[in-house]
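Missing here is one protein chain; the remaining ones are kept as they sit in the complex.
And now, chain A:
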């Protein structure tokens, strides 16, 4: 099974989130490719079983450097893909707290991908409890992807 984990970060929190998820996926025997959003090609989700995005929110907006990636995301047919979205944000941004996590999962749903796990929103740097949530998030994705593969 193949997974593509895409992250966008400025200060490193979302990379930490991506790393935790990757570690867990690898433990579960998944082939993992981890890549930064500005280098990522949305088309590659078409060849993966699991797609994960971890992104920060910039005053309610998608990261600038990810504009291209996100724009493509929506237009693809990702019906074979199981996805999950996580992000680190700061609650002081109120209604925009991790809002990009919802936007991205909306886009992936629109591209007919299957949501394998609920969105995860993390406050700033992931702590131990967050790491546990992310491990469960990763396991859940694998479970759903396996189920789909069997059918």
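Basically, contacts are C-beta pairs under 8 Å (C-beta built on N, C-alpha and C of every residue); 3 or more make two chains touch, one makes a residue touch a chain; residues count from 1.
Operating definition for what follows: contacts and distances are computed from a predicted model.
Novice: Pick, from "ATP-binding cassette domain-containing protein", "Pyruvate ferredoxin oxidoreductase subunit alpha", "Fe-S cluster assembly protein SufB" or "Sulfite reductase (NADPH) hemoprotein beta-component", the protein name that UniProt gives for the chain of this complex that is not shown.
Specialist: The record for the missing subunit names the protein "Fe-S cluster assembly protein SufB".
Novice: Considering the complete complex, identify which of A:13, A:99 or A:133 is in touch with the unshown chain.
Specialist: In the full complex, the listed residue that touches the missing chain is A:99.
Novice: Write the list of chain A residues that the hidden chain touches.
Specialist: The list for chain A reads 41, 43, 59-61, 68, 71-72, 74-75, 95-96, 99, 102-103, 106-107, 110.
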